[in-house]
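First the structure, then my questions, so here it is.
Excluded from the complex is one protein chain; the other protein chains are retained at their positions.
The block that comes next holds chain A.
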Amino acid sequence: MSAQVPIAAYLILAAVLFSTGVAAFLIKRNLITIFMSIELMLNAVNLTFVAFAHMWHQLSGQIFVFFVMVVAAAEAAVGLAIIIAIFRTRETLNVDQIDLMKS
């Protein structure tokens, strides 16, 4: 029998990834990088879903991750289209200069 990994280890790994995503979301000044840190947070939450699905021997968690992936794909498409539209009018990706709804 090889060494077993506790479920808590997976959950703490997900917590590390999630808080790194939160830090990147708050610290980064580039619009695209901020959007990527949202994807990182989604991935961290997906890892907790899979770990809990493993723990409870049920597939509900995995199906939820499937739907999260679909929504993330739709969100990425719309979000990046918005970023392209913003860049076309403002000529910048720095969030400090994108602070007005209408300029």
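Convention: a residue touches a chain if its C-beta (ideal position, glycine included) is under 8 Å from a C-beta of that chain, and two chains touch if they have at least 3 such contacts; residues count from 1.
Going forward, contacts and distances are computed from a predicted model.
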For the chain not present in this complex, what protein name does its UniProt entry give, out of "Threonine/serine exporter", "Tetrathionate reductase subunit B", "NADH-quinone oxidoreductase subunit J" or "Putative ABC transport system ATP-binding protein"? "NADH-quinone oxidoreductase subunit J"
When the complex is taken as a whole, what residues of chain A touch the one chain not shown? 2-13, 15-30, 32-33, 35-37, 39-40, 43, 46-47, 50-51, 53-55, 57, 59, 62-63, 65-67, 69-78, 80-85, 87-88, 93-96
